[in-house]
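For this view, one protein chain was removed and the others were kept in their places.
On to chain A.
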Amino acid sequence: MLEGILAGLETAFSLTNLLMVIGGCLIGTFIGMLPGLGPMSIIAIMIPVAISIGDPSAALILLAGVYYGAIFGGSTSSILINAPGVASTVATSFDGYPLARQGKAGKALTVAAIASFSGGTIGAILLMVFAPALATVALLFHSAEYFALMVVGLSAIAAFAGSGQAGKAVLMTLMGLIMATVGEGALFNMPRFTMGIMDLQSGFGFITLAMAMFALPEAMYLVLDPSRSNTGGGSSEIKDLRITRAEAKAIAPVIGRQSIQGFLIGVLPGAGATIASFLGYAVERNLAPKEEQEQFGKGSIKGLAAPESANNAACTGSFVPLLTLGIPGSGTTAILLGALIALNVSPGPRLMIDEPQIFWAVIISMYLGNLILLILNLPLIPYIAKVLAVPRTYLIPFILFFTLMGAYIGQNNATELLILVGLGICATVLRFADYPLAPLLIGFILGSMLEDNFARSMQLYDGLGFILERPMTLGLLGMAVILVLLPGYRARRARLRAEGTADAD
C-alpha cells in the first residue's frame, strides 16, 4: 500500500496533474455557480476534453476537480441568491440564504468554504484508510435496505418543519413523491399521469422544480415587499468574512460528525451527496439544544456547516464503490465510470493492484482539490458576495432571468419555462400559507430511487415480505415511524407544559 501511495503522490504532484486539479476546480466552481448546471451535466460536458488528454490519471484528476468545484459553486448560488442549481446544495440554502439576508453573506461563504474543505479532506483520509473494507460493507445493503434508508431520509424532513407543522411537511413530501411518478419512468417504460401532454413524457425537470420552489418565490417576495432587499447588501457586511472563536468551536463537532456520516452515506451505492446533506441537516437539528433548534432555517451556522461537510464527504465516499467495485454510487459517478471505460481503465477490485498509480493519484488529488478550492475561493469571497450589493431593480430581473435560463438549459425546451412560471406561482401561494417547500423537492428528488428500490424488493420477495424478513429493513422503517411521530409528540408535550398540565400526566 505504501508503494502505491508513493506512486500516487508522484503522479498527483506532477506539473500537468497539478494544472489539471487547478483547472478542474476553477471550471467546476464557475459553471457550478450558474443555476441549472449541476455536476452531472458539467462532467458530461468535460468528458470529451478529458478523453482527448489521453492519460487516464490526468483525465480522472481533471474530472474529480470539476466535480468538487461544481459542488462548491452550487453552494455559492444557494447562499447568495437562494437558487440551488445542484440537488446536494438545496439544504445549504436553508440557512445560508437567511444568513446572507441578515448581511452575513461573507461569513456564510466562509463557513461553507471551511466546512466543504474539512468534509472533503476528512472524506479523503477516510477513503485512503477504509476504502477496501467499506466496499465490503456496502455490499451488505440490498434494495430493501436502500428503500428503508430513503424512507428514513424522507421521514427526517419532519424536522424541517416547525413544531406542529409535521402534517404540512409530510403532505408536501407526498406531493413531491407524487410529482416524481409523472412521466415515463425507466422501471415500467410506460407513461404515467401525463394527461396526454407530450412535454410531460419525461416528467418534471429537477432544475425547473428547484427554481420554482426557491428562487422564484424569493424573487416575488422581494418584489412584493421592497424592504426585504435592504437587509442583504452593503459593502461593510460583505467584507466581514471572519468567524469568531465561539462560532468555530460550535461548528467543529458538527463538521466532524457530518464528515464521517456523509462519507458513510456516500459509500452506499445509490445514496450519495443529496441524501447525505439532507440527513446531515436533520440529524444536527435534532441533536441541537431546543433554543438552537429554533435558529435552524433562520440563519444557523450549524445548519449551514452540516450539509456542506456532509455533501463533500459523500462525494469522496461515492468514489469507494466506483474505484473498488466498479459500481457507480451516484449519477455523477455513473458518468465518471463511463469516462473511465472510455479511457480503457477497468475500475474494480483489481484497479488497486494493477494500476495503483491511478487509484492513489485520484485519492491524493481529491485532497489537493479541496485545498486548492479553499486557497482559491477564500480570497475571492468578497468579490463573489458583491452580487448582493447590486441594486434591487437590476438584481431581481437578473435572478428571474437566471431562473429561466436554468430551466431552459436543463431541458432545452421553452415549454419548461411556462411550467416554471406555473409552479412558481403555486410555490409562492404555498409560502403565503407557511407550507414548507423543501420537503416537496426532497420527495421529488428521492421519488424515483425510492420506487425503484421498492419495486425491486417487491419482485425479489414476491410482495411486502421483505419488510419482515430483513431485520435491518424493519429496524430502519421503525426508525422512520418514530421520526414522523416525534415532532407531534414534542409539540404535544410542549403545549401541555405551557398549559401547566404536564405534571398531571
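Simple rule for what comes next: a residue touches a chain if its C-beta (ideal position, glycine included) is under 8 Å from a C-beta of that chain, and two chains touch if they have at least 3 such contacts; residues count from 1.
Operating definition for what follows: contacts and distances are computed from a predicted model.
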Listed names "CRISPR-associated endonuclease Cas1", "Probable chemoreceptor glutamine deamidase CheD", "FAD-binding protein" or "Membrane protein", matching UniProt entry of the absent chain: "Membrane protein"
Among A:Leu224, A:Ala252, A:Ile341 or A:Leu485, the residue in touch with the chain that has been omitted: A:Leu224
Selected from A:Leu174, A:Leu287 or A:Ile467 as touching the chain missing from the view: A:Leu174
Residue among A:Ala250, A:Leu287, A:Leu371 or A:Ala455 that touches the chain left out of view: A:Ala455
Where the missing chain touches chain A, by residue: 31, 37, 45, 162-168, 170-171, 174-175, 177-178, 181, 185, 187-188, 190, 192-193, 219-221, 223-226, 228, 391-394, 396-398, 400-401, 404-405, 408-409, 412, 414-415, 417-418, 420-421, 424-425, 429-435, 451, 454-455, 458-459, 462-463, 488, 490-495, 498
